[in-house]
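Here the complex is missing one protein chain, while the rest keep their positions.
Then we have chain A:
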């Protein structure tokens, strides 16, 4: 089963430091080699937003002030069970520190 993990951040989230980068690099390498981590990446904080209404398409530039927490990174994983994805998320959060991850099964 596949899950998408989104890590969320708000204005209080500290910027990543060298140590975090090193630990995260090792973690990503380990999980990729195991075949667990299929894809991962960081996301720009703002981005674009497109709204459609009938024939009308509107594009807005970020950042979007109404959103308190925004997704700053994602990981697509292939796991054996729900427990396993939770364990992975736990390891990930141990490295990045306080904050929130959203975990969604890919259907």
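By our rule, a contact is a pair of C-beta atoms (placed from the backbone, for glycine too) under 8 Å apart; a residue touches a chain by one contact, two chains touch by 3 or more; residues count from 1.
By our rule, contacts and distances are computed from a predicted model.
Visitor: If you had to name the missing chain as UniProt does, which of "ABC transporter substrate-binding protein", "Gluconate 2-dehydrogenase subunit 3-like protein", "Site-specific integrase" or "Molybdopterin oxidoreductase" would it be?
Guide: "Site-specific integrase"
Visitor: Under the stated touch rule, tell me which residues of chain A contact the chain that is not displayed.
Guide: Looking at chain A, the ones touching the missing chain are residues 33-36, 38-39, 76, 78, 80-81, 83-84, 86-87, 94.
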